[in-house]
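All protein chains of the complex are present and in place, except for one that has been dropped.
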Amino acid sequence: MIDLPFFSRQAQAICDAGRFLYQQGWSPATSSNYSARLDSEHFAVTVSGRHKGQLTPADVMAVDLQGQPVQSEARPSAETRLHAVLYEWRDDIGAVLHTHSIAGTVVSRLQAGDALILEDYELQKAFAGVATHEGQLCLPIFDNTQDIEQLAKETLNYLMAHPETPAYLIRGHGIYTWGRDMAETLRHIEALEFLLACELATLRAMS
Amino acid sequence: MIDLPFFSRQAQAICDAGRFLYQQGWSPATSSNYSARLDSEHFAVTVSGRHKGQLTPADVMAVDLQGQPVQSEARPSAETRLHAVLYEWRDDIGAVLHTHSIAGTVVSRLQAGDALILEDYELQKAFAGVATHEGQLCLPIFDNTQDIEQLAKETLNYLMAHPETPAYLIRGHGIYTWGRDMAETLRHIEALEFLLACELATLRAMS
Amino acid sequence: MIDLPFFSRQAQAICDAGRFLYQQGWSPATSSNYSARLDSEHFAVTVSGRHKGQLTPADVMAVDLQGQPVQSEARPSAETRLHAVLYEWRDDIGAVLHTHSIAGTVVSRLQAGDALILEDYELQKAFAGVATHEGQLCLPIFDNTQDIEQLAKETLNYLMAHPETPAYLIRGHGIYTWGRDMAETLRHIEALEFLLACELATLRAMS
Partner (left out) sequence: MIDLPFFSRQAQAICDAGRFLYQQGWSPATSSNYSARLDSEHFAVTVSGRHKGQLTPADVMAVDLQGQPVQSEARPSAETRLHAVLYEWRDDIGAVLHTHSIAGTVVSRLQAGDALILEDYELQKAFAGVATHEGQLCLPIFDNTQDIEQLAKETLNYLMAHPETPAYLIRGHGIYTWGRDMAETLRHIEALEFLLACELATLRAMS
């Protein structure tokens, strides 16, 4: 059974994250979806199509790792299975954030290859376990698709082969990142949006 | 007769939209105009020349589909007829928003042709009835003119021939979009401003 | 004698303008100066070196048209004489705003000539007396100097020869604009900052 006080706390963490991410301009026009783990079999996720700057706990529901609603008639975000495979992949993941920013959208469209490599940025250290700017951060880019089940498999296969990956991009669509808890995941998304904005500014200045 | 409590509700929705759109920087210097349908023959629209971030219900008036003031001596926005033909065109339109953003202004000036084609953006799905990023979104661009009656005819003719159009641009001027109600129209304008900002960033990076 | 209640009202209008302009990022690091007419011989102006986002009426003083302090030991802004010649030039000017924005700074540096010509922007209509986007708006650019008295003469000579001018730029420095009262002057500065941001975005996209 889902622990209700813990569900309430996670739902509130999702609402607070939404207000922040929307104000940054990273979740416009009811786009994006967010989740937080409830237990080994369930996580809380945003209901489909809600305004991310105006979330209340009633806009958050529980699902199992197959993405099926639990104790609710609501429809979870269309991309719930992308969250589910992350919770399945690593049991130390406590939260997942997916945003739609201008930088994430444009950089992933302009980058022809299947990955964005970041190096020599001090802010790479914002990712859990990264202690220096000297390594490379590799963000895979998946082509966008409406076949979410297929994309879920593709991302899971990639991550199992590359367990150090801190985040991934979907081309013309957005960023997915994760962390131990919501605070760490928010730190990761802030760092990613900063780094993608740097990459976009660099593309402009060097074109 | 106009239903007064409904007028008040629509006027408040217009004021709230104004505060949001002004804060985003999309309605500077008393530019822009907004409207919401009152009934099959009337709509509420902003009075000419008001500060869009400081609207109160007294800055909103009622007009008929010819754009003539109803129960008011105030002067409606100079572009009221552009709103009127949209309410005439489709009776499921409940609100119309017109904004002046930097991205809308610059992209429409740089785009030499008579349309902006958007494709492969996930956010295309923010438009009512669009379920995939795989189609194209076509935004016609009309040349700017101070002959509003002529422009009203031109836009109506275009829309009758292209009923799937979600919005249009006026070159060097701004965006017009619409929806079932104010919430949907705000979602459309947010998506459009996002997509135009992406197009502007892309133009910069690829020039 | 200066009318004290009117001084208080004008000082408050200057403080409110400062809070807005600072929040827009157009008056950073104690830069910028603002003024409002008190009577045919005096105007209120910001004291030198104050934080423009934190102005209180005690940061505003009165000066005469020679820029000399009146009823105060405070030091007025170093550029007070640039304001003074505007009040001298036209007695229908009620307020003057000078801002330092990134767009104003960069565009005026990149523009080699002695004027910036704006055309085909709908927002040109934000200026008092402009009813169409079809004319040209000509903003002269003066080279920056620390010899304010010399610059004051130069600007006055230019304006007497070109009375339609709505504003001017100082290269690498900022914008000066004016209006009948503070509300109109704020509308002018908002329109100018919008148009300069459009010009900067266009320069980037077309380089």
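So that you can tell them apart, the chains are marked A, B and C in the order they are listed, and the count of residues begins at 1 in each.
The rule is simple: a contact is a pair of C-beta atoms (placed from the backbone, for glycine too) under 8 Å apart; a residue touches a chain by one contact, two chains touch by 3 or more.
Given the structure is predicted, the values throughout are model-derived calculations rather than measurements.
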Touched by the hidden chain, restricted to displayed chains: A, C
Per the touch definition above, residue among A:Val47, A:Val70, A:Leu110 or A:Leu123 touching the missing chain: A:Leu123
Residues belonging to chain C that touch the chain removed from view: 28-31, 51, 100, 102-103, 105-106, 109-110, 144, 146, 170-174, 200, 203-204, 207
Contact set of chain A toward the excluded chain (per top definition): 120-123, 126, 131-134, 183, 187-188, 190-191, 193-194, 197-198, 201-202, 204-207
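Definition applied: only the chains that are shown with their structure count from here on.
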Overall pattern in which the protein chains touch one another (line/ring/star/complete/other): line
Chain B onto chain C, rotation angle from CA fit, given as a multiple of 5 degrees: 90
For chain A paired with chain C, centre-to-centre distance based on mean C-alpha positions, whole Å: 45
Residue numbers of chain B (touch at least two other chains): 204, 207
